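Here the complex is missing one protein chain, while the rest keep their positions.
Up next is chain A:
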Amino acid sequence: MTDMTWVVPLPVMLPLLGAGLTLALYGRPRVQRVVSVSVLSLALLASATLLVLADDGPLVVEIGGWAAPVGIDLVADRLSALMLTISGAVTLCVLLYSLAQSQEDDEESAPVSIYHPTYLVLTAGVANAFLSGDLFNLYVGFEILLAASYVLLTLGGTGERIRAGTIYVVVALLSSVLFLVAIAMIYAATGTVNLAQLAIRLPEIDPGTQLVLQVMLLLAFAIKAAIFPLSAWLPDSYPTAPAPVTAVFAGLLTKVGVYAIIRTQTLLFPGGRLDDVLMWAALATMLIGILGAVAQDDIKRLLSFTLVSHIGFMVFGIALSSEAGMTAAIYYVAHHITVQTALFLVVGLVERAGGSTSLERLGGLARFAPLLAVLFFVPAMNLAGIPPLSGFLGKVGLLEAGVASGTALAYVLVAGSVLTSLLTLYALVKAWNKAFWQTPPEDPLPARLPVGMVVPTAALVSLGLALTLAAGPLYAYTSRAAQALAERDPYVNAVLPDGERGPGESADVAETDEGGHG
């Protein structure tokens, strides 16, 4: 294998460089646009390359040439590469959409010169979280993306956004502090924050301490992933942001939390001691989330609640602790990122066409904008899990894995998943009927839908469909990813050959660590 590890840091570096560049070019919006689009396209290209390369085994880069347990390393394995590629495609589509929107809206009240750097920093943070090979770097990745998300959420600083932003920021800060404390305790217990070394050392420490560390990490990530009962912040803060911002948040931010749960549960705490707790959490997340969605009469809030609800499916897959469950969960994450983002983008178009997001005030859009109706219908059905779309495939995978595990609790969750899917269908059909078919309360002024916004939305919708067409290879890939996660050894060996230290050149430091404090 030729040495292609230099590709690994690109998804983080390119957006960061682009952010600096766009910040310097704040007076030239056109150049800014070119820079951000090209940077994100290149990052997507790099991620796709990683997707192919990582299939042969994890790629490791030690930043600055420092040996692994002490130095920072970036690791691209199958799971990270898949997440990177999907998120890269999504961020690019959303960026194009937001460019067209800001052009149409004549920049509204938002300071658009800030938008590009912030958006790129967000992408870099997400990529850093996916690639990070140690816990503290994961924390830094989280902070980068959160800081960017605070700015994006409160862009323009209107009253409503500040109100929603306050809750969001305080909750996010709380979860960050929890994460930081967990890292400190893990360091105290094991003397390392490197994931691969933790995988070796954690099983050696006291089981009680292990449990405490596991619970703390899970709590921190569960807040970020919006798992019930830690999900109340999400439907309250997301809908107030501009449509593209909500879309990218909905697609990516919660999934970073889910990714972190998958990574830590499989690599650090493989025993599955908290599986029952996770099962109950998954059930509650699904059902309470979807009941919230059914009760909403605002389409943005409705979608936010379905977002919470469907996180439950992924947690279900993780909690099954089997390869089949993990395979389905990873596939479901990929599917959900594209579909949920597409839906939020469509709702942005609905708001533009109908002048509102309230289902009471919308109506008759099918007549004015038949294309929009199709664009809404396809991802909505995909989310609800109508065969043969990718949502259906993911759910079937989860149900099969649940049945295969055979415990009573798994059966309860299987029933819960089916019920949630039906309720999702009900909520989305209600929204579809009201927004597109009911007689509008007042005659809407049919607005022209800008092509620049429709095309990226259509691209994302078709990406969702492509996940169905490419379901065979993709499912095989996620299955291999789940297998690698279950085995753990390839990851650990790639980072720490011979279980000792990485191939970095800082020999003296690595030796010092040998005499560390276990």
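Keep in mind that, in the parts below, contacts are C-beta pairs under 8 Å (C-beta built on N, C-alpha and C of every residue); 3 or more make two chains touch, one makes a residue touch a chain; residues count from 1.
Quick note on the criterion: contacts and distances are computed from a predicted model.
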Out of "3-methyl-2-oxobutanoate dehydrogenase (2-methylpropanoyl-transferring)", "Na(+)/H(+) antiporter subunit C", "nitrile hydratase" or "ABC transporter permease", flag the one the UniProt entry gives for the chain missing from this complex.
"Na(+)/H(+) antiporter subunit C"
Which of A:23, A:63, A:140 or A:409 sits in contact with the chain that's absent?
A:140
Given that one chain is not shown, which residue among A:13, A:114, A:200 or A:232 touches it?
A:232
Which listed residue, A:63, A:185 or A:274, touches the chain dropped from view?
A:185
Among A:114, A:167 or A:486, which one is in touch with the chain left out?
A:167
For chain A, which residues lie in contact with the unshown chain of the complex?
70, 136, 140, 143, 147, 150-151, 154, 157-160, 162-163, 165-167, 169-170, 173-174, 176-177, 180-181, 183-185, 187-188, 193, 232-233, 235-236, 292, 297, 301, 358, 360, 508-509, 512, 515, 517
